[in-house]
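Removed from the display is one protein chain of the complex; every other protein chain stays in position.
After this line comes subunit A, so read on.
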Amino acid sequence: MRTIAIMNRVIKELLRDKRTLALMFLAPILILWLMSVIFTANSTTNVNVGTVAISSSVSTNLNQVKHVNVKHYQSTKTARKALKDDKIDAIIHKSGNDYTITHANTDSSKTSAVKMAFRSALVAANVKTMKTQLGAAKATINKLQKMLPVQAQQKLRAQSQGQVSASKQSASPKITNHYVYGDSSTGFFDKMLPILMGFFVFFFVFLISGMALLKERTSGTLSRLLATPVKRSEIVFGYMASYGILAVFQTILIVVATIWLLGVEVVGSVFNIIIINLILALVALAFGILLSTFANSEFQMMQFIPLVVIPQVFFSGIIPMDSMASWIKDISYVIPIKYSGDAVTGIMMQGKNLTSFGLDIGVLLIFLVVLTILNVVGLKRYRKV
């Protein structure tokens, strides 16, 4: 079988290229580890807020909000200077009954943190005022009650006690959080991981297989290969088999590393994830081989990265698609990583079965078949039969 002979040769070549192997297997783990550190370590931002002419209750409450420091300023002028000098991130100024907040707005997360903190502080202050008012009202009611006849007093007391106990229950609702997937530390990284995993498989298989076929072409081995009775399809299938095997190992390594090293929870079956990534790898391979025919050198192959690989990230689902214009959403339907990302996310986070991703797998298989046919036909450029 020539296909197997080609597969053996490609694998042998890859195994002897230690640097490329290291790139395929160690680089994804390094990047994943870095990302997990970056995206999970410090998700809170500390903000400094300057206040001018703010009631003490509001400013105390503001100070009590976590990660917020409050500084008082006598006038707007000094506060503005502090803002300019980057000492504070926002100024809250009260004139009459209205509040004016001036944000430095150099960091959007800080801006929203200030907004949130101020709102909650204001609510807390309002509640406090209401409480004191309520207390005063109660005292008045008690006074009035004492003036009433004894029978009516008892009746009222019983009623108000019931009310008090009821209001006690509703006064401080206890909030308990339940997480379907992961725990309170589950963050952005966990959402990205299934897509990133696909991206690594896609990126490395695309690049390395494209380069490999390009080298076959420029070194003349491809035309020599085609001067033997080998079928064009046997060459393409030989490459698919070898890079398919490579992708299986790469996926296993990435999955194991993410589970053991990064402590990410995989609800579904690891086997299913491997299947999806294997199909994705074959799509990437067919894509890489196809595009390598349009490149005349390794450098030209690299030029496909910003054109082909990077857009995959944008439309893969890492950036929420809901907010995008509908025509942009349509682009994502031709992005292979979107389908693998959807499927792997479902398997990893919701423990779904392969069968529930029939559509995603189907689309990936269509990509695969079309690209493979294009490749087999495309080799006709180098031999007419």
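As a convention for this text, contacts are C-beta pairs under 8 Å (C-beta built on N, C-alpha and C of every residue); 3 or more make two chains touch, one makes a residue touch a chain; residues count from 1.
Convention: contacts and distances are computed from a predicted model.
Think of the chain that is not pictured: of "tRNA_anti-like", "Cytochrome C oxidase subunit IV family protein", "ATP-binding cassette domain-containing protein" or "Ferrous iron transport protein B", UniProt labels it "ATP-binding cassette domain-containing protein". Among A:S56, A:S95, A:N142 or A:S223, only A:S223 touches the chain that is left out of the view.
Touch with the chain that is not drawn comes from one residue among A:K12, A:H72, A:K87 or A:K115, which is A:K12. Touching the omitted chain from subunit A are residues 2, 5-6, 9, 12-13, 16-17, 219-221, 223-231, 382-385.
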